[in-house]
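Removed from the display is one protein chain of the complex; every other protein chain stays in position.
Labels for the chains are A and B, by order of writing; each one numbers its residues from 1.
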Amino acid sequence: MNTADAVVIGGGVIGTSIAYRLAEYRKVVLIEQGEIGAQTSGSCDKAIFLQSKKPGFPIKLAKASREIYENLEEELGMSIEFKTNGGMIVMESEAHMEAMKKFVKERRKAGMDVRLLDRQEVHAWQPSLSSHIIGASWCSQDAEVNPLLLSQAFARAAKRRGVEMRTHTEVIDILCEHQKVVGVQTSHGHIATGTVVNAAGPFASKIAEMAGVGLTIMPRRGAILITEKMNPMIHGNILCSQYIAAKHAASDTYDMPSYGIGLSLGQTASGNLLIGGSREFKGFDKSVGPEVLSAIAKHASRIAPVLHNVKVIRSMVGFRPFTGDGLPIIDQAKEVEGFIIAAGHEGDGIALAPITGHLVAGLLENQEQYQDLLKPLRLDRLQAV
Amino acid sequence: MRINEHPILGKQDKDAVTITYNGLNYEAYEGESIAAALLAHNIRILRYSEKCHEPRGIYCGIGHCYECRVMVDGERSVRACITNVKDGMHIRYQTGEFL
Partner (left out) sequence: MTYDLVVIGAGPAGMSAAIKAASYGADVAMVDENPVAGGKLLGQLHEEPQLGWWIGSKIAREIAASAQKLDIEFFPEKIVWGIFPHWKVMLHNGEELQADNVLIATGAAEKAIPIPGWTKPGVMAIGAAQTLTNYYRVKPGNKVAIIGVDPLSLAVAHELSMAGVTVAGIFAAPSNEFTSDQSAPIHVIEVLSRMSHLAPNRMLKIAGKMLKNPFMKNIAAKFYPGFGMNVWGIPLYLKKTVLTIEGVEQVEQIKTVKTDQEGQPKRESTKTVDVDCVCISGGLYPLSELVAAVGCEFVCIEELGGHIPLHSPEMETTRDGIFVAGNITGIEGAKVAMAQGELAGTTIIARLGLLENSRESIKIAQDKVEAARQHALIKFRQNIEYGREKSAQLWYAHKNK
């Protein structure tokens, strides 16, 4: 008989983080339709941006997650290429200056180490950037991690804690009796359980539907270009002020750039540059047209002209789980007891993966310390609107 | 390293051009790849790997493995195995350095 105290659905950074934390208290089975970290968590950039979060709760949540990162390599027992190398948001036009000043002020108020750099300072720190960059915000607490290693590290540590990983296994149905979860039907058999954690990211709505739970998480498509290896030429991670606009624009508002393009630029430990990115609502269609990829390249090489002579070797496309207000949902469904939702991190999955594991464990084990952070992540905050 | 006589293919007769590699002049034949032209002069090192700076040369010979990347007239990452020489071509070994 196949039983578990909790079944986690989804083997990305979120699902593996949850499985790892829950395994401290329960017998956990993790179900993943493909390979660990091969979907959204395998087609994203590596930045852990703090400064890009909105003041108030989003920054509080991101900070809590960022703190866990400090000792995560030691805890998980392997390198995840975590580096505190700072991040900047660059401005191309004077028109953004006033907004940027406010942006920096708000974040300093929230206790973050953020400051405004002028043209000379930007150039001294990032010689690869164009001379038309008039300034940037700089945050020393911004960091980075290799997302591919992150999901593997969580998965391995989870395994050590006894989590059973079932990859290449599809969830066919969530079985409920009297508004209670009783099991999961998979392509490779049935698992009896009273608790299901839906960490299926952009596919979370489909999983929720199986349990009869209404959940609107939309796939927001993002494309990233990957270049050949180069000697270090980018310090830390770079966003442009257009990125912030694109990220926080929920739909096609007037200032939305075409294909939702905003720069995110960083360099991996191997030397490849990751150049993002676009944000579009196109369902689950992975076929990104040449115009989108060209537009990303054009935008990036305007900000960093040295990219003109660097070869792009491939592109990757992922679906970010979009909730509408930029925050994930971590809550138990009202309709069905034992059905937990932990999805909708959109572009912040890497930044928020460590705290998400703790929050789900906190939710299931009724841990007092996490209730403050859980409250604003409830499902009904969205349904009320 | 040239095979001037061949029992089946006979003699070869091609027009010579001049290329430079790392600043030195070499004779090459029209219609041959950069990798072949350099190997004819016993030159095998085309690149130094980006991270560990180890020497690399032609491997797959069909443009697939990208090990033979060289700088040609200022352009990065030209595959020496599938790019033909041209008279006056300036070729340099490549590293991860941005020039």
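Everything below uses one rule, namely that a residue touches a chain if its C-beta (ideal position, glycine included) is under 8 Å from a C-beta of that chain, and two chains touch if they have at least 3 such contacts.
These numbers were taken from a predicted model, which means no experiment stands behind them.
**Q** Name every displayed chain that the left-out chain is in contact with.
**A** A, B
**Q** Quick one: which of A:91, A:275 or A:293 touches the chain that's been left out?
**A** Once the missing chain is taken into account, the touching residue is A:293.
**Q** Applying the definition given at the start, please give the residues of chain B touching the unseen chain.
**A** On the side of chain B, residues 1-9, 12, 31-33, 35-36, 39-40, 44-46, 49, 54-65, 67, 81-84 touch the unshown chain.
**Q** Go through chain A and note every residue touching the omitted chain.
**A** On the side of chain A, residues 286-287, 289-290, 293 touch the unshown chain.
FYI, only the chains that are shown with their structure count from here on.
**Q** Just curious, how far off is chain B from chain A if you go by their C-alpha centres, in Å?
**A** 44
**Q** Which residues of chain A touch chain B in their complex?
**A** Residues 228-231, 233, 270-271, 306, 309-311 of chain A touch chain B in their complex.
**Q** If we count contacts the way the header does, which residues on chain B are in touch with chain A in the complex?
**A** The contact residues of chain B facing chain A are 50-51, 69, 74-77, 95-98.
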